[in-house]
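Apart from one protein chain that is not included, each protein chain of the complex appears where it belongs.
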Amino acid sequence: MVELTELMKNEVFMAFASYTTIILSKMMFMSTATAFFRLTRKAFANPEDCANFGKGENAKKYLRTDDKVERVRRAHLNDLENIVPFLGIGLLYSLSGPDLSTAILHFRLFVGARIYHTVAYLIPLPQPNRALAFFLGYGVTFSMAYRLLKSRLYL
Amino acid sequence: MVELTELMKNEVFMAFASYTTIILSKMMFMSTATAFFRLTRKAFANPEDCANFGKGENAKKYLRTDDKVERVRRAHLNDLENIVPFLGIGLLYSLSGPDLSTAILHFRLFVGARIYHTVAYLIPLPQPNRALAFFLGYGVTFSMAYRLLKSRLYL
Partner (left out) sequence: MVELTELMKNEVFMAFASYTTIILSKMMFMSTATAFFRLTRKAFANPEDCANFGKGENAKKYLRTDDKVERVRRAHLNDLENIVPFLGIGLLYSLSGPDLSTAILHFRLFVGARIYHTVAYLIPLPQPNRALAFFLGYGVTFSMAYRLLKSRLYL
């Protein structure tokens, strides 16, 4: 058995691992936020979830959508749509031997932009706060994709 | 060309590869389940999907939502929201040199919890069956994230 792979001696890869773990943990927090707002605002999607609030017709009134719950869910889905490309492209970029400080700048900007995106979505802040946060994260991922395709295209 | 990378000699990594492939295959099965219920319950999202059930106004009645279809779609989205963090964090955790039996315990609990979550969602079982399955999988991912950030933080 290989006790510790070479990868974890690579500083870029370790930085990628740290920032990725942070941003995925933040994304997971959105599930808790959805559950919190569903419970406090009594807005559920499944009959079995509100069964202990009453029986039959009485329970049905809790099967509804709520503005705040839907807002958290949209923020969560937007996270998924943007963090999945970061995960894939960032992993391959980290393995492609980039300059350490350039790589860390990319990771920091992405993580910062996505955290600001969530804050701007949930408060909510007036536009273009959320749009700018979105496009900053988007641009960081494209910058890594561009570098990958430019230097190591193999089709 | 490197015939076989060192990674695949690493037992933790091989276990991660096996459990991940199983849980991703399970998630892909949700697409088939959605298609199955859309066809048997005649509830479609796109006009072109029900074109051979009739023309014009006759076809429009199939453009509707169905409780069972929406339930499968929610289970599928919940899978995505939880399996993506497991994929990213689990990969980095596997490369960080954890103890083999601890790692396998994490992977088994996660895969078991997510399969039970799907069963509890689709039958459906009364709560808190689904909630417990959700939080077990959630806790496993956080436990790996915690170990990663504690031992190898590099910001």
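Here the chain labels run A and B in written order, and each chain numbers its own residues starting at 1.
Here is the rule we use: a residue touches a chain if its C-beta (ideal position, glycine included) is under 8 Å from a C-beta of that chain, and two chains touch if they have at least 3 such contacts.
Quick caveat, the model's predicted, so the values are computed rather than measured.
Participant: Of A:35, A:59 or A:95, which residue touches the hidden chain?
Facilitator: Here the residue in touch with the unshown chain is A:95.
Participant: Which of B:87, B:120, B:133 or B:148 touches the chain that is not shown?
Facilitator: Spelled out, the listed residue whose C-beta touches the missing chain is B:87.
Participant: Residues of chain B in contact with the chain that isn't shown?
Facilitator: Residues in contact with the chain left out: 1-8, 11, 14-15, 17-22, 24-25, 27-28, 30-31, 45-46, 48-49, 51-52, 76-77, 80, 83-84, 87, 91.
Participant: For chain A, which residues reach the chain that was dropped from this view?
Facilitator: Residues touching the hidden chain, for chain A, are 6-7, 9-11, 13, 71, 74, 77, 80-82, 84-85, 87-89, 91-92, 95-97, 100, 121, 124-127, 130, 134, 138, 141-142, 145, 148-149, 152-155.
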